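Attaching a single structure in C-alpha cells format; questions to follow.
Excerpt of the complex: some chains, original placement.
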C-alpha cells in the first residue's frame, strides 16, 4: 500500500515527529511504499541541520535524514510554513537575501501543492501533530 | 496568499478526483492552525478535487463575524472564508452542537454554511477519501 | 498575598480553566487571555460554571484578544471586566504572585 505522512509539530516539543518516524519505519519494514513525508506548521523545524541534541537522547533530524537516504524517502518541508519559521535552503537564502541557510540533508523545500498531491497519490494520508 | 504559487505546478492530479475533507477544530489566533489550514485549502483548490470544509468544536469560532485584530496586530484572515467561493470551494459545513454550545447562532457567521447534525457529520466523514484535521 | 491566575486556553478544548478555578483562593483574580477569553462568553454550555466562579473570584478578560476573535463586552457574562495590555500590566503589579495555567 502507498502511504503519505504529515508531520505538524517540531522535534522534541511534541511526540508527533517521533510517532511519525516510527510509523514510517514500520510501514517500510512491512514492505509498504512511502510516497512522501510532508512537514507543515512547526513540523518544518524538523528540517534544520543546526541542532545538537544531548548525546544521551535521540537525534530526530538525523534519524529522518538517515531513513531518507536508506529508503530514498521524499521529505518535503512546506515553503510557506518554513519562511515564517526560518527554515531555508540555498535557493531560499538567495531569494530572500539571507546570509545563511539551515536545511538538513535529505529534506527539500517545496509548495503546499505537494501535500495535496500526497493526499491524491497515496492510499492513506496519516497525520501526526499536537 | 504568499509567493507560494510561484513554486506550484498547476495542480496536476493526473485526472484523479478524490474527496478531501478539511476538519477545522481549533479556535483562530490562539494558534496558527486555522490560518495555515486555510492556506492548504486555497492551494488545494487548484487541484480540482472534491473538497469539503467542516467546522467542528472550537473551529466554529473561526467563522465569527467582526474579527478585529487592530489591537493584537495579528493578521485578520477571516475575509478569506468569504473568498472561498471564488476558488470553487463551496461545501462549507458546521456542527450544530458546536455552534450552540458556544453561544453562537448562524447570524454570527461570516459566511453561510450548511449546519449539520451529529449523524449527518458521521455520514460526511464516512464518505471521504482523505481527511485532514487541523 | 493575593494571586493573579492567567488562563490562555479555550475552556471547550482544555481543562486548564477547571484546574485554575479548583485551586484559586477566594478573592483571587483570574485573567483570561488568548483563547481563554471564550470562557467569559454568555450563553455557552460553560457559562453557568463561570457564573458560579464569578461569585468567588474576580474575572478579567483581555480586550485585544476578545476583539481579535470578533467578540465584545456585550457578549460577556456580567461581572467580567475588560482590560487592555496596560491593564494586564497593572493587574500583575496589583497582585503579589502571578501563575500562568499553561
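Read from first to last, the chains carry the letters A, B and C; within each, the first residue is number 1.
The working rule: contacts are C-beta pairs under 8 Å (C-beta built on N, C-alpha and C of every residue); 3 or more make two chains touch, one makes a residue touch a chain.
Not measured: the values here are computed from a predicted model.
Composition notes for this entry: the full complex, per chain label, is A x2, B x2, C x2.
Just so it is clear, only the chains that are shown with their structure count from here on.
The distance from the centre of chain A to the centre of chain B, each centre being the mean of the chain's C-alpha atoms, comes to 24 Å.
Centres computed as Cα averages put chain A at a distance of 38 Å from chain C. Residue numbers of chain B whose C-beta contacts span two or more other chains: none are found. Shown for chain A are the residues in touch with two or more other chains, of which there are none.
By the touch criterion given at the top, residues 1-2, 4-5, 7-9, 11-14, 16, 18, 20, 32-33, 36, 39-40, 43-44, 46-47, 49, 130, 132-134 of chain B touch chain A in their complex. Taken together, the chain B residues at the contact with chain C in this complex read 26-31, 57-58, 61, 64-72, 74, 76, 78, 100-103, 108. Interface residues of chain C facing chain B in the complex, by the touch rule stated above, are 8-10, 12-13, 34-35, 38, 41-45, 47, 63-65, 67-72, 75, 84.
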